[in-house]
Structure formats: structure tokens, C-alpha cells
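Right, I'll just put the structure down here and ask away after.
A single protein chain has been omitted from the complex, and every remaining protein chain is retained in its original position.
Naming follows writing order (A, B and C), and every chain is counted from residue 1.
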Amino acid sequence: MNNLNHLIQKILIFRQKRNWEKFHNPKNLAISLSIEANELLEKFQWLNEKESQEIIKNQNLKKEIEEEIADVFYYILLLSYDLKIDLEKAFKEKMKENEKKYPVKKAKGKALKYNKL
Amino acid sequence: MNNLNHLIQKILIFRQKRNWEKFHNPKNLAISLSIEANELLEKFQWLNEKESQEIIKNQNLKKEIEEEIADVFYYILLLSYDLKIDLEKAFKEKMKENEKKYPVKKAKGKALKYNKL
Amino acid sequence: MNNLNHLIQKILIFRQKRNWEKFHNPKNLAISLSIEANELLEKFQWLNEKESQEIIKNQNLKKEIEEEIADVFYYILLLSYDLKIDLEKAFKEKMKENEKKYPVKKAKGKALKYNKL
Partner (left out) sequence: MNNLNHLIQKILIFRQKRNWEKFHNPKNLAISLSIEANELLEKFQWLNEKESQEIIKNQNLKKEIEEEIADVFYYILLLSYDLKIDLEKAFKEKMKENEKKYPVKKAKGKALKYNKL
């Protein structure tokens, strides 16, 4: 996937210049991903459902959320690269599995895990 | 970004067929992201550093990790779409900020948060 | 705190019998805590606010939540023990700090972080 490679290159150059490879074993990157996902979650913590829907109108909050989403994306790209995972391919395969795990007939309108359908 | 749009389209069709839009307010998607990031983290939980480096050789574990990474990617794509965030643009802007927050001279070889550099 | 010590003793015996000390460095225990907190969060993932309030009436779900809360508590107790932290004392000190960070006059009725009050 050309575009993802292009983004991954940016991270690799950034990392190499700072000599950070030594900190980035896959376990540490997975930890970072969880931490960043929770910094993102914190932006939504006290919003009720209506407020959560209206974020788009709040330019400051939207900007903060963009930065946190970018951080999560950064670590997914980097972790995929270091583990030699083709992220786009992995995604497409998982979508095929999801099609099987959540057949439309059973899953329609229900927020249940596949093993409870 | 053509490729990301292409992936997002897959999710939107999947969601629409199952009538799941009603569950997917941004707050719930951010929760899902944290949960999936932790399912991914669980794959690394008891590995020591050396074992973490050697995941690539373990085909079964690598496959499990691919599926969890795909789940995280799914929710990032969907959350970005619902909040009208251009994920690629947000990422590039964040990388520019990171360049400023972590200047090579100060950050080289150090795993410190920018406010402790 | 006698009661907490009593609970910690249960964990230590359980761990020693299984020879698990070697896996339990503090970093790994902190990872476990995040994973368990997210297994707990998963129980609430798709509930709306009203449903979240009514959990108490759903005996099956309540039982599942109890088990996840117990898992989180397990790792807090164990991590505190391994780091020689007196959990009750740490809690009381933090409550004193919270009193200062969130003075009633400023914080009343507002869900804001102390640095935004």
C-alpha cells in the first residue's frame, strides 16, 4: 500500500534520527498504543451521548482529538512495520472474518459479541 | 488519501448492512479502541524482551497479533470518518509537531517525554 | 491495614504455589492492570447511560462485572505489595491532594480537569 509506506517512512526517519530503535521492541510499542488510545479516550470521558455527537462543532476539542488519533495511528504503523505485518492486508483479511462472525441476519441491529449472537 | 478511503468504505458498508450506526457514537468508538488496543497488548503481556523481538518467527502468535492490529485499525478509521477527521492529514501535522517537541539534539537516545527533555 | 494485608496474603500464597514470581515484575503487573481494566470496560461498552444505571438489576451482567473488578483489585494489591507501597496510605494522601486540586468552590458541578478549572 503505497500511501501507508509513505507514512511509515516518515516515522522511520524520525526514529532513526533520534536513535530510538533501542526502545521500540514490539512489547513497548503495544504498551504505547494502549496509553495513546487512553489519552484519546480521556477526551470523551465526561461527555454524554449528545455532547459526544456534537464534537465536530467544537474546534478546540476536535483539534485535540486529531492529535491523539494521530498518535495512535503512529504506533499502529510502527508496530506493523517492526513485525513485518502488512497492515492493509491484515485489515482486509479481518474484514472477511468479521463478515463470517457477524452474519447480517443474526447481527442486524444488535450490539452483541459474535459468541453471544 | 485514496487507499484509506477505500478501506473506510469497506467498514461503512459492513456497518450499514448490520444497522450498527446507532451504537457508534464517537465516545463508544473511543472505548472500543482502548479495548482492542488492550487485546493486542495481551498478546505481549508475559513475553520478555527477547521473546518480544522473536515474535516474527512464531507464525501462530503473529497471526493473532495481525488480527488484533486490524481491529485497532478498524476503529481508528471509523472514528476518524465519523468525526470528519482526515487521518493522513492529522498524522502529517502531528509529525511536524513531534519534530518540534523532540528536537534531535535534545531527544537523541533518550526515552523522555518532551516536557522532561 | 489489616484487611488489605489479609487479602494480599491470599495472592502471595497463590503466586508462590504456582511459581509465578518470575513473571511478575512491576512493568508486567502494570500491563495486566490495564488489560483487566479494559476487560471490565468491555462489559459497559455498548450500554447507553440508562442501561449503565440499571446494571444492578441484571444479575448475570453484575456477576461478570464483579469478576472483572476482582481481577483489577488483584493486580493493584499485588503491584502495591511488590513495590512496597502502602495502598491505604497512598490513597489517603492522594485524597488530600485531590482536596487541594479540586477546591469545592471551583469544582462544584463541573467535570473538568484541575488544570482547566
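FYI, contacts are C-beta pairs under 8 Å (C-beta built on N, C-alpha and C of every residue); 3 or more make two chains touch, one makes a residue touch a chain.
Remember, predicted model here, so these are calculated numbers, not experimental data.
Of the residues in chain A, which ones touch the absent chain?
Within chain A, the residues that touch the unshown chain are 23, 28, 31-32, 34-35, 37-39, 41-42, 44-46.
Footprint of the hidden chain on chain B, which residues?
Output for chain B: 31, 34, 45-46, 48-49, 111.
Identify the residues of chain C touching the omitted chain, counting contacts across the whole complex.
For chain C, the residues touching the absent chain are 1-4, 7, 10-11, 14, 17-20, 22-23, 25-28, 30-31, 33-34, 37-38, 40-41, 43-44, 47, 49, 52-53, 55-56, 62, 65-67, 69-74, 76, 79-80, 83-85, 87-88, 90-95, 97-99, 102, 104, 107-109, 111.
Here is the rule we go by: only the chains that are shown with their structure count from here on.
Between chain C and chain A, is it the same set of residue numbers doing the touching on each side, over half shared, or a different set?
same
What whole-number Å value describes the gap between the mean CA coordinates of chain A and chain B?
Spacing between the chain centres: roughly 2 Å.
By the touch rule stated above, which residues of chain C touch at least two different other chains?
Each of 31, 34, 38, 45-46 in chain C touches at least two other chains.
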